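Not every chain of the complex is shown here; the ones you see sit where they belong.
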């Protein structure tokens, strides 16, 4: 498809809108002290914690989000529409409120608090809590983008697979998932990015303890109180890490051989 | 608590254990210093710090956060903790803070005192009345008989300061300690009326601590001489 | 060891009954939109009928009573042992040709290596071994269709459903694939939808003609196609079909109003509906009425001359005649005027139009 010229123009404006602030930020970085700023023990600990928890959260999002998207896209049941809207909620809930809701659920005095206490599991204010908070806010991203892709792909190939004797699980594994792999990956990237940037819910639900719950965004928030330079430098680190991981994911997902040959 | 716990340094009994201190965000710089020197003085202890807004910290503690010490930026939030019967003893005030006017370097709007903030062309930023610094600003304005028309009522001092350092606002009402911490990024203007609204910082050990003695020792450390010195250097007033 | 089906889909106005004996191959013929694909889709489990019942080798595939009452059975597609080659190839875009073919065996639990061997064998059968490594996007239309045929066969189903398997194949592979199909369908139960009468003759034990969602005729290929009962079947068989009422020794046609003399010994009593079938090649077209008593002639307007290689087809509303290009040149100026179309009595087949049952499924 030839993209109309004016579309390029609009896209250019949009891209500029997103990129200019980044440029502005890079311009403000205190390069002379950049390395010392970002290599402090606290910064490194925060970065590593962020990576660990975001990856764990992304994994959870895939494990639970893919089934959720499948159910929403491929079945029809009473109340499905309401369910779809409800699953969206963590998106719209201001993260701080999300954190409160999580406290009300998993906290010591929360809905499931007693249950977990009996089991001897302490969730709130631990690294587990960080992962839970991140999963909570990131899950809708994967579910929604994947559901859209599943609907777009349609179920014709799945039907063919079934008539060839493939059980629903086989169809899922060998047809549905490979077909929507790009969407799963981009959904996972979205989730990962959201988890990596998550701040409000983590602060409220997990607290901000160095090495345990203080992720990079929390560290940035804290540094901003006293040292905006470090905050900007750390933000840049976050951005760079995100770009690297996102590019890697896209490289893996890209069915390059196939696409290169497709008609333009 | 051991009998010697009251002595900040040179204790005969060796303290042993980890504590987690929940402290208001505005205490970040001072408490980081204090925790480090406390650990040096008591080699067997570790102090983990958790900074956030005072009200968020109280909520977390009430919901079961593993805090051993709580240092609040105002008395209202400390009262919430006391009401929840989570304090081990009564809170002790350890510092005070007063408001100052912060202006961008060069003071483009030419502010000199509180009355100038009411000028029609001055873009003033203050804290919202719901948060301590906003309460203080409202009280000040009332006693001084000045009608403030801010362009924004921020939810934390940091946000007020951010607007001033970025040059977005012509002036902001923040704490003197914030002006001191911001260094060259802003110019501070102190004014006489500031005494009309003094903000008090209380600190208290939290109940149920596994290292109650260390917690008590840290509280004493902060309220003691070293604490006063470090806090004073950062611009805090004495309680 | 048989298959039987009853089927009603109100929305598509389809209401059919079909039996397939063990090892029997049934060809389904019918116009576009007659309901052929719907029939196959229902058997495969991709279309849910409003009501109906299907049973394959004693297993109920579905049982949906018309009234909401009663137990509704609906076996999912993958448990039916039925494989469908749909009208579109629908090769899995993310798998190579080989893996597409191996998909069925692997789904049946065959280990990967053995499944690939099986797949390679079937690829060879459709003359597509060289394409094994290609992705569907890199195949031509006919190549894709061949892979799809191989994929359907490789899953070794209890009942094989083929929807126009040879439509996209070129003349150089179609005969080979047709022969292969004849071999593999020989002792297999299969239903094959086709528009090609040659498929019916070479592959099918029985032919079922469907029009407007109803079975209008069935029987052996010869029965159905030599003595067609519908314009559609006659068209398939390449025959002129004239239906009317017997009046003495004539066949009276209502539209266009025409009377045709027939053999006194022909089938049907006076007043019976009868049909006359004749190959276009046997019909001649002349400017004057032929005197030959062994021929019966009708006067009709020449609508059209259509060159068809060796010969030219001359059409009237009632009859088509195949004439030599030389004769056609003489007729060229006469398009639009009335000419004489004559049929040699010996070449005309006259039979009752009635619904008498043809040979039942074996």
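First chain written, first letter: the chains are A, B and C, and each begins at residue 1.
Here is the rule we use: a residue touches a chain if its C-beta (ideal position, glycine included) is under 8 Å from a C-beta of that chain, and two chains touch if they have at least 3 such contacts.
Just so it is clear, the model here is predicted, and its values are computed rather than measured.
Novice: Which formula, in the displayed labels, matches the entire complex?
Specialist: Putting it as a formula, the complex in this file is A x2, B x1, C x2.
As a convention for this text, only the chains that are shown with their structure count from here on.
Novice: Distance-wise, how many Å sit between the C-alpha centres of chain A and chain C, to the nearest whole number?
Specialist: The separation of the two C-alpha centroids amounts to 55 Å.
Novice: Using CA atom averages as chain centres, what separation in Å is found between chain B and chain C?
Specialist: The separation of the two C-alpha centroids amounts to 88 Å.
Novice: What does chain B use to touch chain A in their complex?
Specialist: That would be residues 20, 25-26, 28-29, 48-52, 56, 59-60, 62-66, 158, 162, 165, 181, 185 of chain B.
Novice: Under the stated contact criterion, what part of chain C meets chain A in this complex?
Specialist: Going through chain C, the ones touching chain A are 44-46, 76-78, 80-84, 86, 90, 92-95, 103-104, 106-108, 135, 137-138, 151-152, 155, 157, 161.
Novice: Can you list the chain A residues touching chain B in their complex?
Specialist: Spelled out, the residues of chain A in touch with chain B are 100, 103, 107-110, 113, 124-125, 203-204, 207-210, 222, 224-226, 228.
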